[in-house]
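Note that one protein chain is taken out, while the other chains of the complex remain in position.
To keep things simple, chains are lettered A, B and C as they appear, and every chain counts its residues starting from 1.
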Amino acid sequence: MTGPRSWIARRLLLGAAQTAAVVLLVFALTEALPGDAAVALAGDQPDPERIAAIREAMDLDRPALERLADWTAGLARGDLGTSLASGRPVGTYIADGFGPTLLLAALTVALLVPTGVGLGVLAARHEGRFTDRLVSSLTLGVYAVPEFAFGVLLVTVLALRLGWVPPTAVGYGTDLLAHPAALVIPVLVLLSRPVCSLARLVRAGMIDALDSPYAAHARRYGVPGVRVRYGHALPNALAPATQQLARTVDWLLCGVIVVEALYVIPGLGTVLMNAVAERDVPVVQGLAVVFGVTTVVLNLGADLVARRFAPRTEAAA
Amino acid sequence: MDAVTAVAEIKNLRVEIDGRAIVDGVDLRVLPGTVTALVGASGSGKTTTGLALLGEYPAGALVSGDVRAPDGLVGYVPQHPAAVLNPARRVGALLRDVARAQVRHLPRRERRTALRERVLRALALARLPDAETMLRRYPHQLSGGQQQRVVLAQALLLGAEVVVADEPTTGQDPSTKRGIVEQFAALAREGIAVVLLSHDLDVVRALADEVLVMRDGHVVESAPPERLWRAPRHPWTAELLASGSGATRVEPVSEGATTLEVGPLTARHGRTAVLRLPGLTLHPGACLAVVGRSGSGKTTLGRCLAGLHRHHDGEVLLDGVPLPRSLRDRTRQQLAAVQYVFQDARAAFDEHRPVLHQVARTAVRLRGAAEPDALAEALTTLAALGLAEDLVRRRPGALSGGELQRAALARALLARPRVLICDEITSGLDTVTRKGILDTLAALVRDRGDLSLVLITHDPATAALAGRVVVLDAGEPVEEEAPARRVMTGA
Amino acid sequence: MKSRFALGAVVAGVPLALALVGPWVAGGPGPRAASFTLGGGHPLGTDFVGRDVWDQVLLGGRSVVLVALAATAVAYLVAFPLGVVSALTHRAWLEELLMRPLDVLLAVPSLLMILLVAAVLTPGAAGLALLVALVNIPDAARIVRAAAAEAASRPAVEALRMQGETWWRTAVGYVGRCLTRTLVADAGVRLTGVLYLVATAAFLGVGVEPDAADWAVMVDRNRTGLFVQPWAVVVPALLIVALTMGVNLLADAGLEKRRRTWTP
Partner (left out) sequence: DASGPAGDAKAGDSAAAGGRPRRGGRLRAAFAGGGASETLDPHLANLFGDVARAKALFDKLADYGPDLSARPRLAARWEPNAGLDRWKVTLREAAFHDGKPVTATDVLYSYRRITDPEKAFRAKASLEPIDLKASRALDERTVEFVLKRPTAEFPNVLAAFGAYIVPGREQDFDRNPVGSGPFRLVSFAPGKSAVLRRNDGYWDGAPYLDELELLVANEESARINALLGGQIEYAHELDPTTARAHEGGGRVEIIRLRNSTMQAFAMKTDRPPFDDKRVREAFFLIADRAELVAGALSGAGEIGNDLFGKGYEYYDASLPQREQDLDRAKALLKEAGAEGLEVTLDTSPVAAGFTEAATIFRDQAAKAGVTVTVRTGSKDSYWKDVLDSGTFCSYRSGAMPVEAHISQRLLTESTTNATKWHHKDFDALYRQAQSTKDKASRAAVYARMQRRLHAEGGFLVWGFADWILGTARHVRGVETKAPANSLDWARFDKVWLA
């Protein structure tokens, strides 16, 4: 019998191993990518001599394992290393990018959960009827429209035609809170897809849950409809949706590259994108640590919720 | 008497599914302050009639007749309590949700304490001791009888004018049952209308003001209990009332050999030990009854033997060979040798597949029978238990509680087990059917010679079959070899 | 009775019909015109490399439908057993062994993965479907696992084990059957996600040619001309929207419960 406490302890332990694996894998991947920081820096002037010189200046001529070992040793001291491209500490890269990313993620999730769950429950309540078809078609339609097209539409209408919000956050730097209007379109674009996947999963679970004898029993006993839906049925419908939500939060925190680029929001996605393009291994590695930890924690959270809402799993023979 | 207006009324109800009437021409008046009992054969339409009072019908049913459902809420104790207990919520939350409407009139500050008081009182009335622990548990952490009493507590909390109770006393030991009977009597005294659907004739006799006897969807007779017991008019009623006592006792064939041997065994749920057994042996052809209060660990014992409950220390030996703790590790022979019939038959069936196929699979998987042979064998076995072919070709949802119980037994029997553990398999059966089943089982033990039965039961008639009785109390055997009669009637 | 399928069938019918018969109807490659022009004998204008958009629309459905279906199917073929095995097992180590490595895959930035594959491999369309499936496996497996947990702990599963039922029947026949609705919902959405992943991959040089006739690739590559020549984006995008919506609505209709009672 594994109690919840020992289960969490085990998962955290495994999480540490997973993060290490992520870091190793990312290191291997960046190494496996053709070209290195020197080649990336040389750009369209790939003079072999210059590349060799850059390599030497960046210490890239040392064996990969040695560099990894150095980096790991630094990590143990809490030092994420310095960027190959600029010589600035990796920590500052991550710290700079984290603010906008967190803000965007928090806003999106704050809107996503009520809309996604609400729409899913609404559709499930009216299964097969007009409301259901409408909600499903709308969310699926928005989902199937590519992100950029949806973004263009919003920019054209909300920003350029109506002038309600600025079209991009260019020039606002990391201080996005001072310009909340600039976040409207990015958040809407970020919402467009997760709302659909969340709503569809909630709908699927809710149809079965609302149809179950326990929901019928609660209704029979005059428990208010809202409470039947959200208090009784939803917990049983939530496990897959929670996984989906965790994936979404993970995606939001680990860099939403397209949206950041389209609206000039200098978040972690932009940092990652540039670092990969520059083959700035220490920065990519630093991000990998952050992303690895985030993913592990989120997965653990989602699994905890799933366990909480399916308590019988503990007792299975 | 007729001056009192009925709180609910059914006139000439007909419920038809696929052109077959499962209830036909039923009239029922539910009067305040009275207990109306529906008795009758398993599958005769009691549950269907009871649900009609709630305005609920099976999916796809064609309904005709006049049904006047009660105006307010109706308390309902379903036959299968597990299904209506939300698996993701604690018992406390489930009870509080029902009680919340009752405290709405109070000022906000007082609601909490009032709510708590009511919940605790309901638990006490439903004879659920140790309320604090119960409230923190999830439904799956309760024994069958405990689940039933939680559902009863919900019904009591509701404060409804009408309570429909479908087999509220199955799975309860005699003293608890007496408590529940008192509770219903008290309800009736308060002016509440109680509709009791039950196979337990003692309970019906003690409680009912009016008894309706059903068979094949018709009410064959209705009368006050005194009259009914004194002078039943319909032969079927007579038969039902007569088949009270049990079948012939089964004595072990040989004391020497042992089929199953259990060493000292302690079983746990989490950290708490719920069963401590010094040891147990089972001889070929023997029949052992396991009785005891609800929640005393009977099911846990059965599940330990069957490999469904892994968290125990101690060994279970089959023919001197230790059985793997989990049934996942048991070989097909081992699986076939020790079969367990689940207490909650409905939960133990796959709701998507016809019952017949599920029953036949046992023969295919555990005995390597060919598919057609298995089906034929399943049909015969099911027929012997009183289940017709057109019935078992349906999915579990379209069978009545007692029908499913018999199907579950058939499924285990098809393994040709050497040890058959039956967990409350007669709780949902009328006396006639029950007698038939017990006779079948007794005959099987006699004919096969190597079959041993473990009957987990609250029913004296069933326990009477056993040559040996183990009484469990709080997880420990208090008496063995006790005469079944005494154990079953009082404590 | 069948009318509940009507909406889905109509909506999905257009793109499916186009995908099916399009390639037969399309003419050979005509002469190129300038990119992103309207008129000039091109009913829907020209695309980013000056080809006729209508022609491309006719040609581009088949691969969309095939790759999306194949990739989703492959993803589920792997994810389903993984998820269900780990839900059904009582061995903690087995579950961790199956699921934790997938979490590692999840934590690796997918950009890096696609870039790497784009750089080192030159997979064809089949390889692409595999890659896209790979990206989807960890995700799908977690959802299967989460959804299966409850069903796998029901007494019905214990009863199936008691009968010595095969793993397959238990996992697919019972647990899978209980999950149908959730899995169909997830797969229906994933289907579309897959399409655009294919387009991204195409742009990075994986799988299909960067100018392949494929609705998703068209949407992706013609985006720069959106304001000059919207049809090159709008038409394929609408077809994909219709395909997604239609397929999902059909699935919804198919899984709908008939729980009506007739009271006179």
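In this text, contacts are C-beta pairs under 8 Å (C-beta built on N, C-alpha and C of every residue); 3 or more make two chains touch, one makes a residue touch a chain.
Computed from a predicted structure; not experimentally measured.
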Worksheet entry | Contact list for the unshown chain, restricted to visible chains | A, C
Worksheet item: Which listed residue (A:Val155, A:Ala216 or A:Leu298) would be found touching the missing chain in the intact complex?
Response: A:Val155
Worksheet item: Which of these, A:Glu127, A:Asp208, A:Glu278 or A:Asp303, touches the one chain of the complex that we don't see?
Response: A:Glu278
Worksheet item: Taking the full complex into account, what residues of subunit C touch the chain not shown?
Response: 29, 32-36, 48-50, 115, 118-119, 122, 203-206, 209-211, 224-225, 227-229
Worksheet item: Can you list where subunit A touches the absent chain?
Response: 33-35, 38-51, 53-54, 57, 83, 85-86, 88, 93, 96-97, 148, 152, 155, 159-160, 163, 166-168, 170-171, 173-174, 261-264, 266, 270-271, 273-280, 283
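Basically, only the chains that are shown with their structure count from here on.
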Discussion item. Please classify the inter-chain touch graph. Allowed labels: line, ring, star, complete, other.
Written reply: complete
Worksheet item: So which has more C-beta pairs touching, A-C or A-B?
Response: A-C
Response to the item:
subunit A and subunit B have mean C-alpha positions lying a whole-number Å distance apart equal to 50
Fill in: Rounded Å distance between subunit A and subunit C, as computed from the means of their C-alpha atoms
20
Item to complete: Indicate the residues of subunit C shared as contacts by at least two other chains.
Response: 90, 150, 154, 158, 161, 259
Item to complete: Among the residues of subunit B, pick out those that touch two or more other chains and give their numbers.
Response: 87, 308, 310, 326-328
Worksheet item: What residues on subunit A touch subunit C, complex-wise?
Response: 2, 10, 14, 17-19, 21-22, 25-26, 29-30, 32-34, 127-128, 132-133, 136-137, 140-141, 143-146, 148-149, 152, 193, 196-197, 200-201, 203-205, 207-208, 211, 236, 239-240, 242-244, 247, 250, 254-255, 257, 272-273, 276, 284, 287-288, 291-292, 294-296, 299, 302-303, 306-307, 309-310, 312-313, 315-317
Worksheet item: Any idea which subunit B residues touch subunit C in the complex?
Response: 57-64, 87, 306, 308, 310, 326-328, 332, 335-336, 339-340, 342, 344, 347-353, 358, 361-362, 365-366, 408, 411-412, 415
Practice prompt. Sort out for me which residues of subunit C touch subunit A in the complex.
Written response: 4, 7, 11, 87, 90, 92, 96, 100-101, 103-104, 106-109, 111-113, 115-116, 119-120, 139, 142-143, 145-147, 149-150, 152-154, 157-158, 161, 181-182, 184-186, 188-189, 192-193, 196, 219-220, 223, 226, 233, 237, 240-241, 243-245, 248-249, 252-253, 256-257, 259
